[in-house]
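Here the complex is missing one protein chain, while the rest keep their positions.
In order of appearance the chains are A, B and C, and numbering begins at 1 in each one.
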Amino acid sequence: MSGVLQNLVAIIIGVPIVSAGLLALLPGYWLSARLNILACLVTLLAALSLLLTARPPAGPYFLIDDLNIVFIVLNTFVGFSAATFSASYTNHELAIGRLTPTYLRFYHAMYQVMMFGMNLALVSNNIGLMWVAVELATLSTVLMVGIYRTHEALEAAWKYFILGSVGIALALFGTILVYLAAQPVLGEGQGAMIWTSLLTQANSFDPALLNLAFVFLLLGYGTKVGLAPLHAWLPDAHAEGPTPISAVLSGLLLNVALYAVLRFKMLMTANDRALDPGPMMVVMGLLSLIFAALMLYRRRDIKRLFAYSSIEHMGIIVFAFGMGGPLANFAGLLHMVMHSLIKSSIFFSVGHIAQIKGSQQISAIRGLTQSHPVLGWGLASGVFAIAGMPPFGMFMSEFLIVTSTFERQPILALLLVLGILLALGALVLRLIGFIFGEPTGELKPSEAYYVPLFLHMSLVLMAGIYLPGQMVVWFQTVAALLG
Amino acid sequence: MGLTLAVLIQGLQMLLVVAVAPMLVSVVRKVKSRLTRKQGAPLVQPYRDLIRLMRKDVVLAENASWLFRVVPYLVFAATWVAAALIPTFATGLQFSWTADLIAIVALLGSARFFLALAGMDVGTSFGGIGSSREMMIASMAEPAMMLIVFSLALIAGSTQLSTAVQFLASPHVGLRVSLGMALVALVIVALAENARIPVDNPTTHLELTMVHEAMVLEYSGRHLAMIELSSALKLLLYISLIGCIFVPWGIADSDANASFAAYVVAVLLYLIKLSVGGVVLAVFETSIAKMRVFRVPNFVGIALMLALLGTLLLFVSMSL
Amino acid sequence: MGTLAFDIAHLLAGGLLLVSFMMIYQDRMFALLHVFAFHAVVLSLSVAWQAYNQGAPHLYVTAAIALVFKAAIIPIALRRIVKQLGVHREVETVVGVGVTMLAGIGLSALSIVLMLRVTAHADAFAREDLAFALSVVLLGLLMMVTRRNAVSQVVGFMSLENGLILAAAGAKGMPLVVEISVAFSVLIAFIVIGVFLFRIRERFDSVDVTAIDDYREVHR
Partner (left out) sequence: MSAVEFELLVAAVLLVLGPVAVFLRRMSWVSSFIYASSGGLCALIASVGAARLVARTGDSGLTLPLGLPWIGSHFQFDALTAFFLVILGIGGAVVSLYGIGYGRHEHDPMRVLAFYPSFLGAMTLVLLAADAFTFLLSWEVMSLLSWALVLTHHQETNTRTAGYVYLVMAGFGTMALLLAFGLLAGSDGHYAFDTMRGAVRSPTLAAVILGLMLLGAGSKAGLVPLHVWLPLAHPAAPSHVSALMSAVMTKVAIYGFIRVVFDLLGPSAWWASPVVILMGALTAVFGILLAMMERDLKRALAYSTIENIGVIFAALGLAMAFRANGLTAAAALAFTAALFHVFNHMVFKSLLFMGAGSVLTATGTRDLDQLGGLIHRMPITSFLVLVGAVAISALPPLNGFASEWLMFQAVLMSPAIPQDALQLMIPAAGGLLALAAALAAAAFVRIYGIGFLGRARSPAAQTAVDVDRFSLMAMGTMAVLCVLAGILPGMVIDAISPVAKAVLGGQLPLQTHEAWFMIVPIAEGRSSYSGMLVLLFIAVSASGAAWAVHRFASHRLRRAPAWDCGFPDPTPATQYSAGGFAQPLRRVLGTNILGAREVVVMPEPGDPSPARLTVTVDDPIWHNIYSPMGAVVIYVATKMNGLQFLTIRRYLSLVFLLLIALLVGLMLWA
């Protein structure tokens, strides 16, 4: 059994890196796009079969537990659908000459490197390895963000790179501090970095060191999560990179960073004397939420708009996990999954829309329901879903977060509601402009590839009405784990 | 007392009000003329007017719709039904349970509603002036009236006029501040509702000051007759109302099998009350000038305030 | 571990902090690069001493990387960039050097107080080391935010990273230190290449500020 598991893990991290190598060598756009999809599909299948096999004890490097399996499946799934979207997207980019075949080859290779980095970060049982993997994923996305080589793209990539590097450094310092805290108990060397041992022994660690470490980790990984005021790289990176990458950034990379934060939060809660990380997360979450909600109003670029919405939702999620308790944690997890699915599907439709209109300017996009009904209503359902309206899944998570918070912390719940409402106001304002009114600009029919969009939206819709019992049990165990 | 008699008395009441109404108008006019040192028309003049109008052809504006022709009868009917439900000389009439005081007020509201519509039907500027001002005055007067009704109902424990009057006629109602306020308020409301000075002038034909008359400007012949008759009925209704509430003495109680003599006395007393009311009205109208139309809301507003105050004071006196 | 070993480690770590202060103090570009090279040398000595004390031979690799890469290659490369791109030879500061120094002292105090809170579970050796490392990290960040020139910001980042290496080396038996130092070297190489490629003369964001500002207002 263990062999199977190891094999699956090997597939999950091996397939991406191998295909990254292949893609770097393979010429020909058609083949590499297909190979990219295939690699993602294989990874996804491996991830799904993780669900079916029994889980063996964790090894020194890799670990599959209830928490990360959620992330892995989500990660590989969105990675896969984004790859299918990417095929249709890049096809168009190649046709209009925004990307050359050489850059595309690089793009596909980097896509797999990024998948590798993220998968590795998720399955690693070693906090050092996790750090390395998160950084790898970050650096690969930096390269993708700058791939258009326009002035703005380079600037965005540069900003991302510099801020990311500082984040990297802070996270590393935090990791070193955790090691230092663990070392007297677990002994020197590898052992003091293995997650599972850390967690079991956490109570005997020095709480002061853990506190200090958490500050650095929260800031370091929080930069990647995009929490305000560490968010600055995020809108630019989303807006200037290729849209599939925006989808992956919002849908996946933020989650991976969040996963790291959650891991260390668990460590903190496992130590009785350490600072409760909850309030810190709650404050940062609320700050991000309200800040991003206000920033939504003055946007002129559609991708930047949704990038800020990602910050907003990361705020909500971090808030939920910060509040803790079975309901809020459950809601936080659900919210995270829903956000990944919805936001990537929004970026799928935004990508097509921007290609049709030849612009990402909000003012250039009007009357979509009239000129492109499917895309228009697809975008509308995406925006409704992201604004937390039923019958989509995010409504359930917001329902749980708000109702469970209000009884415990009325003021916080009111602030949360304020943030959500502010964001709703901005999103709806823009949405009405996008999909209603007389259509302007290019009216040619779209050659969009709708499958990933509708796949995501139907999952989200289903989750809003019916959650499979198994998934609920599974989420509940994770929620209990998170404390 | 059998059902026949009950129906008979009710019928008598209906006939009485419609028969006496023009006379009341006549009395008012006569007294006013005399007060201004004029001879005045003979007392039967309103009856003659009505009959002459009835016999004349109707000259209908070309644009008038069916509504315009139906309204006079509707208004008359609504006012008549309302007047028939007021205990004029006897309480507990057969059909008095049909509608209580609130419904009577609302019936008058219906009449006004249709009349205002008729004023707009032909599409003239004067009709519009009349209707809009009438509705403005009414929207002040009606809540005042309703508050008066509240005061009464809270004192008497019933909105049923018969019950209330019986209660008020009984000895255990002393002088009440609230009742006084209600009286003043009711008088103001009555003046406003009947288009009397100082709110409106029933005899004016100066266009810009008209309210009620502007509304019915396009009416002629039998239609006008019905409308004149209904205004007379309405005046009678209000004076009877004031009479039966504030001077309820002498009213026969048909529930208590009043004797024939009691009825006769009651009818006589009622006629006296009416004449007194008419004379007082005439004196009041002669001694006061008409207001500008936009002063009217303040005037009617006084009624509203007094009625409200009356209601509130009622609670104070009850909790004492 | 004897007191001598401790004293030497203490001395070297303290030296690193002192050199950090010297970097903050410098307002000439070339002098800054020289001091940075010295910073790297001190780091390399410190790491080597740790390697010797902990008996961890792989740390010597880290020390060597620090010595070769940071004390030699990077300063030389930056020097060439400064010359080739015609960067100002003076360091533009946001606030005065005096204020920055005061802030730096405050930061050091903060990190030492924080580290002293750490109970005796961690041995004194690591504790001292860590206090200095944290100071160096914070000073590096301080330098990044108070200097306007791209080159001096890169230098700030590198000194920050030196602090990290110091901390990692000081953490007894910490695995992956070499890998991390290699990774960081690559990162820094990227940054330096980026500065060079994008012709960032003055600031990180001076790719072409005026043109971008117009664009920003209209389009985002």
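The rule we apply is simple: contacts are C-beta pairs under 8 Å (C-beta built on N, C-alpha and C of every residue); 3 or more make two chains touch, one makes a residue touch a chain.
Everything quoted here is computed from the prediction, not taken from an experiment.
Of the chains displayed, those contacted by the omitted chain across the entire assembly are A, B, C. Annotation: of A:387, A:448 or A:478, A:387 touches the absent chain (contact as defined above). Interface note for the absent chain: among B:6, B:41, B:60 or B:183, the touching residue is B:60. Summary of contacts with the chain left out: across C:19, C:144 or C:195, the touching residue is C:144.
Which of B:88, B:159, B:194 or B:240 touches the hidden chain is settled by the complete complex: it is B:159. Between the chain not shown and the residues A:7, A:269 or A:369, the one that touches is A:369. Looking at chain C, the residues touching the absent chain are 94, 107, 110-111, 113-114, 117, 138, 141-142, 144-145, 147-148, 153, 203-205, 213, 216-217, 220.
Residues 158-159, 162-163, 166-167, 170, 208, 211-212, 215-216, 218-219, 223, 229-230, 232-233, 235, 275, 280, 291, 294-298, 325, 327, 367, 369-370, 384, 387, 389-391, 395-396, 398-400, 402-408, 413-414, 417, 420-422, 424-426, 428-429, 432-433, 436-438, 464-467, 469, 472 are the ones on chain A that touch the missing chain.
Although one chain is not shown, part of chain B still touches it, namely residues 51, 54-63, 65-67, 73-74, 76-78, 80-81, 84, 95, 97-100, 102-103, 106-107, 109-110, 112-113, 116-117, 119-129, 131-133, 135-136, 138-143, 145-147, 149-150, 153-154, 157-160, 163, 207, 217-218, 220-222, 225-226, 293-294, 297, 304, 307-308, 311-312, 315, 318-319.
We adopt the following convention: only the chains that are shown with their structure count from here on.
Averaging the CA coordinates per chain and comparing them to the mean over all protein CA atoms picks out A as nearest.
Using CA-based centroids throughout, the chain positioned farthest away from chain A is B.
Work out the mean CA point of chain A and of chain C, and you get 31 Å between them. Residue numbers of chain B whose C-beta contacts span two or more other chains: none are found.
The set of chain C residues that touch two or more partner chains is empty. Here chain A touches chain C in the complex through residues 128-129, 132, 135, 139, 151-152, 154-155, 158-159, 161-162, 165-166, 168-169, 172-173, 176-177, 179-181, 183-184, 187-190, 192-193, 206, 208-209, 212, 239, 299-301, 304, 361, going by the rule given at the top.
Chain contact summary for the complex, chain C toward chain A: residues 114, 117-119, 121-122, 126, 130, 133-134, 137, 141, 144, 157, 160-161, 163-164, 167-168, 171-176, 179-180, 183, 187, 190-191, 194, 198, 200, 204-205, 207-208, 211-212, 215, 218-220.
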